[in-house]
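Reviewing the structure listed below.
The complex is shown incomplete by one protein chain, all other protein chains being positioned as in the whole.
Residue numbering begins at 1 within each chain, and the chains themselves are lettered A and B in the order written.
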Amino acid sequence: MTTTATTATTAPPASTDLLVRAQHFYAHQMQHLDAGRFEEYAATFTEDGEFQHSPGVDPARTRPGIVRELVDFHRRFDGDPVQRRHWFNHMALEHQEDGTVRSTVYALVVTVRPGGKPDVAPSCLVHDTLVDGPEGIRLKSRRITHDQQF
Amino acid sequence: MTTTATTATTAPPASTDLLVRAQHFYAHQMQHLDAGRFEEYAATFTEDGEFQHSPGVDPARTRPGIVRELVDFHRRFDGDPVQRRHWFNHMALEHQEDGTVRSTVYALVVTVRPGGKPDVAPSCLVHDTLVDGPEGIRLKSRRITHDQQF
Partner (left out) sequence: MTTTATTATTAPPASTDLLVRAQHFYAHQMQHLDAGRFEEYAATFTEDGEFQHSPGVDPARTRPGIVRELVDFHRRFDGDPVQRRHWFNHMALEHQEDGTVRSTVYALVVTVRPGGKPDVAPSCLVHDTLVDGPEGIRLKSRRITHDQQF
(Lines give C-alpha, C1' and ligand atoms only; values in the text may rest on other atoms or scores of the structure.)
Protein backbone atom coordinates (compact mmCIF):
# COMPACT_ATOMS: atom_id res chain seq x y z
CA MET A 1 0.00 0.00 0.00
CA THR A 2 2.81 2.43 0.90
CA THR A 3 4.63 1.55 -2.30
CA THR A 4 1.56 2.16 -4.40
CA ALA A 5 0.91 5.46 -2.69
CA THR A 6 4.50 6.55 -3.29
CA THR A 7 4.23 5.66 -6.96
CA ALA A 8 1.13 7.77 -7.29
CA THR A 9 2.85 10.66 -5.54
CA THR A 10 6.04 10.66 -7.58
CA ALA A 11 4.39 10.07 -10.95
CA PRO A 12 3.31 13.63 -11.80
CA PRO A 13 6.32 15.88 -11.27
CA ALA A 14 5.53 18.43 -14.00
CA SER A 15 5.44 22.07 -12.90
CA THR A 16 2.10 23.83 -12.95
CA ASP A 17 3.58 26.35 -15.38
CA LEU A 18 4.47 23.61 -17.89
CA LEU A 19 1.09 21.93 -17.44
CA VAL A 20 -0.82 25.10 -18.26
CA ARG A 21 1.40 26.01 -21.19
CA ALA A 22 1.14 22.47 -22.61
CA GLN A 23 -2.64 22.60 -22.41
CA HIS A 24 -2.74 25.96 -24.19
CA PHE A 25 -0.22 24.67 -26.75
CA TYR A 26 -2.65 21.83 -27.56
CA ALA A 27 -5.61 24.22 -27.79
CA HIS A 28 -3.93 26.36 -30.43
CA GLN A 29 -2.38 23.37 -32.19
CA MET A 30 -5.62 21.46 -32.64
CA GLN A 31 -7.60 24.57 -33.59
CA HIS A 32 -4.97 25.05 -36.32
CA LEU A 33 -5.42 21.46 -37.52
CA ASP A 34 -9.22 21.54 -37.52
CA ALA A 35 -9.22 24.84 -39.41
CA GLY A 36 -6.97 23.34 -42.09
CA ARG A 37 -3.99 25.53 -41.15
CA PHE A 38 -1.49 22.74 -41.81
CA GLU A 39 1.60 25.01 -41.94
CA GLU A 40 0.77 26.29 -38.47
CA TYR A 41 0.13 22.76 -37.24
CA ALA A 42 3.46 21.56 -38.63
CA ALA A 43 5.20 24.53 -37.00
CA THR A 44 4.24 23.15 -33.59
CA PHE A 45 6.68 20.28 -34.24
CA THR A 46 10.46 20.51 -33.98
CA GLU A 47 12.31 20.83 -37.30
CA ASP A 48 12.95 17.07 -37.25
CA GLY A 49 9.57 16.21 -35.69
CA GLU A 50 7.77 12.94 -36.38
CA PHE A 51 4.00 12.52 -36.75
CA GLN A 52 2.29 9.14 -37.04
CA HIS A 53 -1.47 9.69 -37.15
CA SER A 54 -2.47 6.06 -37.66
CA PRO A 55 -0.97 2.75 -36.50
CA GLY A 56 0.88 0.82 -39.19
CA VAL A 57 1.68 3.78 -41.41
CA ASP A 58 5.14 5.31 -41.59
CA PRO A 59 5.43 8.53 -39.63
CA ALA A 60 5.75 11.80 -41.53
CA ARG A 61 9.05 13.56 -40.79
CA THR A 62 10.08 17.25 -40.72
CA ARG A 63 7.66 20.15 -40.99
CA PRO A 64 7.38 20.07 -44.81
CA GLY A 65 6.84 16.30 -44.61
CA ILE A 66 4.04 16.72 -42.07
CA VAL A 67 2.32 19.35 -44.24
CA ARG A 68 2.52 16.99 -47.24
CA GLU A 69 1.06 14.13 -45.20
CA LEU A 70 -1.85 16.30 -44.01
CA VAL A 71 -2.61 17.56 -47.52
CA ASP A 72 -2.57 13.96 -48.79
CA PHE A 73 -4.74 12.70 -45.94
CA HIS A 74 -7.35 15.41 -46.39
CA ARG A 75 -7.82 14.66 -50.11
CA ARG A 76 -10.34 12.07 -48.93
CA PHE A 77 -12.56 14.97 -47.89
CA ASP A 78 -12.36 16.74 -51.29
CA GLY A 79 -15.89 17.77 -52.27
CA ASP A 80 -17.14 16.48 -48.90
CA PRO A 81 -18.08 19.45 -46.71
CA VAL A 82 -16.91 18.31 -43.31
CA GLN A 83 -15.85 20.00 -40.11
CA ARG A 84 -13.72 17.88 -37.82
CA ARG A 85 -12.95 18.71 -34.20
CA HIS A 86 -10.28 16.85 -32.25
CA TRP A 87 -11.20 16.83 -28.57
CA PHE A 88 -8.52 16.19 -25.93
CA ASN A 89 -8.86 15.14 -22.29
CA HIS A 90 -6.79 14.07 -19.28
CA MET A 91 -3.38 15.31 -20.45
CA ALA A 92 -0.84 13.50 -18.24
CA LEU A 93 2.78 14.68 -18.35
CA GLU A 94 5.89 12.84 -17.20
CA HIS A 95 9.44 14.16 -17.33
CA GLN A 96 11.86 11.81 -19.09
CA GLU A 97 15.52 11.31 -18.20
CA ASP A 98 16.62 12.79 -21.54
CA GLY A 99 14.97 16.12 -20.70
CA THR A 100 11.91 15.60 -22.87
CA VAL A 101 8.38 15.34 -21.52
CA ARG A 102 6.09 12.44 -22.27
CA SER A 103 2.48 13.46 -22.71
CA THR A 104 -0.39 10.95 -22.85
CA VAL A 105 -3.78 12.37 -23.80
CA TYR A 106 -7.25 11.01 -24.56
CA ALA A 107 -8.68 12.09 -27.92
CA LEU A 108 -12.07 11.87 -29.60
CA VAL A 109 -12.64 12.94 -33.19
CA VAL A 110 -15.94 14.76 -33.70
CA THR A 111 -17.02 14.94 -37.35
CA VAL A 112 -19.85 17.19 -38.51
CA ARG A 113 -21.50 17.64 -41.89
CA PRO A 114 -24.05 20.34 -42.83
CA GLY A 115 -27.43 19.67 -41.29
CA GLY A 116 -26.16 16.46 -39.71
CA LYS A 117 -25.37 15.40 -36.18
CA PRO A 118 -21.85 15.07 -34.79
CA ASP A 119 -20.25 11.69 -35.33
CA VAL A 120 -18.08 10.90 -32.31
CA ALA A 121 -15.37 8.48 -33.49
CA PRO A 122 -12.75 7.22 -33.24
CA SER A 123 -11.52 7.21 -29.65
CA CYS A 124 -7.73 7.48 -29.55
CA LEU A 125 -4.75 7.80 -27.29
CA VAL A 126 -2.19 10.48 -28.14
CA HIS A 127 1.43 9.63 -27.29
CA ASP A 128 3.51 12.81 -27.53
CA THR A 129 7.08 13.69 -26.76
CA LEU A 130 7.40 17.39 -25.95
CA VAL A 131 10.47 19.58 -25.74
CA ASP A 132 10.31 22.88 -23.89
CA GLY A 133 12.90 25.22 -25.38
CA PRO A 134 13.54 28.96 -25.73
CA GLU A 135 10.81 29.27 -28.39
CA GLY A 136 8.29 27.43 -26.20
CA ILE A 137 6.87 23.95 -26.38
CA ARG A 138 7.36 21.91 -29.53
CA LEU A 139 6.41 18.34 -30.46
CA LYS A 140 9.36 16.05 -31.07
CA SER A 141 7.06 13.18 -31.94
CA ARG A 142 3.38 12.27 -31.99
CA ARG A 143 2.02 8.77 -32.30
CA ILE A 144 -1.69 7.94 -32.23
CA THR A 145 -3.17 4.60 -31.16
CA HIS A 146 -6.81 3.72 -31.75
CA ASP A 147 -9.01 2.23 -29.03
CA GLN A 148 -11.00 0.31 -31.64
CA GLN A 149 -7.94 -1.79 -32.47
CA PHE A 150 -6.96 -4.13 -29.65
CA MET B 1 9.24 27.99 -42.20
CA THR B 2 10.83 30.46 -39.77
CA THR B 3 7.93 32.81 -40.28
CA THR B 4 5.38 30.12 -39.54
CA ALA B 5 7.26 29.07 -36.42
CA THR B 6 7.37 32.65 -35.22
CA THR B 7 3.64 33.01 -35.72
CA ALA B 8 3.00 29.91 -33.67
CA THR B 9 5.28 31.22 -30.92
CA THR B 10 3.82 34.70 -30.64
CA ALA B 11 0.17 33.66 -30.89
CA PRO B 12 -0.46 32.50 -27.29
CA PRO B 13 0.83 35.26 -24.99
CA ALA B 14 -1.73 34.77 -22.20
CA SER B 15 -0.27 34.33 -18.71
CA THR B 16 -0.67 30.95 -17.04
CA ASP B 17 -2.54 32.68 -14.23
CA LEU B 18 -5.15 34.07 -16.64
CA LEU B 19 -5.42 30.73 -18.45
CA VAL B 20 -6.21 28.85 -15.28
CA ARG B 21 -8.63 31.44 -13.97
CA ALA B 22 -10.43 31.57 -17.33
CA GLN B 23 -10.83 27.79 -17.34
CA HIS B 24 -12.24 27.83 -13.80
CA PHE B 25 -14.48 30.76 -14.73
CA TYR B 26 -15.96 28.62 -17.51
CA ALA B 27 -16.41 25.62 -15.21
CA HIS B 28 -18.51 27.60 -12.73
CA GLN B 29 -20.31 29.55 -15.45
CA MET B 30 -21.46 26.51 -17.40
CA GLN B 31 -22.39 24.56 -14.26
CA HIS B 32 -24.60 27.55 -13.40
CA LEU B 33 -26.22 27.47 -16.85
CA ASP B 34 -26.83 23.71 -16.88
CA ALA B 35 -28.34 23.86 -13.37
CA GLY B 36 -30.76 26.57 -14.48
CA ARG B 37 -29.13 29.25 -12.34
CA PHE B 38 -29.69 31.95 -14.95
CA GLU B 39 -29.05 34.90 -12.60
CA GLU B 40 -25.65 33.48 -11.75
CA TYR B 41 -24.93 32.82 -15.42
CA ALA B 42 -25.89 36.40 -16.37
CA ALA B 43 -23.69 37.71 -13.55
CA THR B 44 -20.64 36.29 -15.33
CA PHE B 45 -21.20 38.94 -18.03
CA THR B 46 -20.31 42.61 -17.72
CA GLU B 47 -23.23 44.94 -16.97
CA ASP B 48 -23.49 45.74 -20.69
CA GLY B 49 -22.60 42.21 -21.82
CA GLU B 50 -23.92 40.69 -25.05
CA PHE B 51 -24.94 37.06 -25.52
CA GLN B 52 -25.87 35.57 -28.89
CA HIS B 53 -26.50 31.85 -28.45
CA SER B 54 -27.57 31.12 -32.03
CA PRO B 55 -26.54 32.57 -35.38
CA GLY B 56 -29.10 34.91 -36.96
CA VAL B 57 -30.83 35.90 -33.74
CA ASP B 58 -30.29 39.28 -32.10
CA PRO B 59 -27.95 39.11 -29.12
CA ALA B 60 -29.42 39.57 -25.64
CA ARG B 61 -27.96 42.63 -23.90
CA THR B 62 -27.34 43.46 -20.21
CA ARG B 63 -27.68 40.97 -17.37
CA PRO B 64 -31.47 41.29 -17.01
CA GLY B 65 -31.78 40.91 -20.79
CA ILE B 66 -29.69 37.74 -20.74
CA VAL B 67 -31.81 36.25 -17.95
CA ARG B 68 -34.99 37.02 -19.92
CA GLU B 69 -33.53 35.38 -23.06
CA LEU B 70 -32.58 32.24 -21.12
CA VAL B 71 -36.02 31.97 -19.48
CA ASP B 72 -37.65 32.36 -22.90
CA PHE B 73 -35.33 29.84 -24.56
CA HIS B 74 -35.91 27.22 -21.87
CA ARG B 75 -39.69 27.37 -22.20
CA ARG B 76 -39.25 24.80 -24.99
CA PHE B 77 -38.26 22.33 -22.29
CA ASP B 78 -41.38 22.97 -20.13
CA GLY B 79 -42.77 19.60 -19.12
CA ASP B 80 -39.81 17.89 -20.80
CA PRO B 81 -37.50 16.47 -18.15
CA VAL B 82 -34.10 17.17 -19.62
CA GLN B 83 -30.59 17.65 -18.28
CA ARG B 84 -28.25 19.49 -20.60
CA ARG B 85 -24.47 19.66 -20.15
CA HIS B 86 -22.34 22.06 -22.16
CA TRP B 87 -18.86 20.60 -22.62
CA PHE B 88 -15.91 22.85 -23.49
CA ASN B 89 -12.51 21.99 -24.96
CA HIS B 90 -9.35 23.63 -26.29
CA MET B 91 -9.83 27.11 -24.83
CA ALA B 92 -7.44 29.36 -26.79
CA LEU B 93 -6.84 32.89 -25.50
CA GLU B 94 -5.41 35.87 -27.38
CA HIS B 95 -4.85 39.34 -25.95
CA GLN B 96 -6.41 42.10 -28.01
CA GLU B 97 -5.02 45.61 -28.48
CA ASP B 98 -7.96 47.15 -26.61
CA GLY B 99 -7.05 45.24 -23.45
CA THR B 100 -9.72 42.56 -23.81
CA VAL B 101 -8.98 38.88 -24.33
CA ARG B 102 -10.42 36.89 -27.21
CA SER B 103 -11.29 33.32 -26.23
CA THR B 104 -12.16 30.65 -28.79
CA VAL B 105 -13.49 27.39 -27.38
CA TYR B 106 -14.93 24.14 -28.75
CA ALA B 107 -18.34 23.19 -27.33
CA LEU B 108 -20.55 20.12 -27.46
CA VAL B 109 -24.04 20.06 -25.99
CA VAL B 110 -24.88 16.82 -24.24
CA THR B 111 -28.62 16.30 -23.67
CA VAL B 112 -29.97 13.59 -21.38
CA ARG B 113 -33.50 12.45 -20.59
CA PRO B 114 -34.53 9.97 -17.87
CA GLY B 115 -33.63 6.43 -18.82
CA GLY B 116 -32.23 7.57 -22.15
CA LYS B 117 -28.77 7.86 -23.59
CA PRO B 118 -26.87 11.12 -23.97
CA ASP B 119 -27.51 12.94 -27.22
CA VAL B 120 -24.28 14.65 -28.27
CA ALA B 121 -25.27 17.62 -30.45
CA PRO B 122 -24.73 20.24 -31.67
CA SER B 123 -21.02 20.89 -32.06
CA CYS B 124 -20.30 24.60 -31.68
CA LEU B 125 -17.56 27.18 -31.55
CA VAL B 126 -17.71 29.70 -28.71
CA HIS B 127 -16.39 33.19 -29.55
CA ASP B 128 -15.94 35.13 -26.31
CA THR B 129 -14.51 38.49 -25.41
CA LEU B 130 -13.27 38.50 -21.82
CA VAL B 131 -12.34 41.40 -19.58
CA ASP B 132 -10.19 40.80 -16.53
CA GLY B 133 -10.98 43.47 -13.96
CA PRO B 134 -10.83 43.98 -10.19
CA GLU B 135 -13.85 41.68 -9.65
CA GLY B 136 -12.28 38.96 -11.80
CA ILE B 137 -13.07 37.72 -15.29
CA ARG B 138 -16.31 38.81 -16.93
CA LEU B 139 -17.74 38.18 -20.40
CA LYS B 140 -18.12 41.30 -22.51
CA SER B 141 -19.66 39.29 -25.32
CA ARG B 142 -20.39 35.71 -26.34
CA ARG B 143 -21.30 34.60 -29.83
CA ILE B 144 -21.91 30.95 -30.76
CA THR B 145 -21.45 29.49 -34.24
CA HIS B 146 -22.70 26.02 -35.15
CA ASP B 147 -20.54 23.50 -37.00
CA GLN B 148 -23.62 22.00 -38.65
CA GLN B 149 -24.17 25.24 -40.58
CA PHE B 150 -21.46 25.85 -43.17
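One rule holds in what follows: contacts are C-beta pairs under 8 Å (C-beta built on N, C-alpha and C of every residue); 3 or more make two chains touch, one makes a residue touch a chain.
Given the structure is predicted, the values throughout are model-derived calculations rather than measurements.
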Q | On subunit B, residues whose C-beta touches the chain left out of the figure | A | 16-17, 20-21, 23-28, 30-31, 39-40, 42-44, 47, 63-64, 81, 83, 85, 87-89, 110, 112-118, 120, 135-136
Q) In the full complex, which residues of subunit A touch the absent chain? A) 1, 4-5, 7-9, 11-12, 14, 16, 19-20, 89-93, 104, 106, 108, 120-123, 147-150
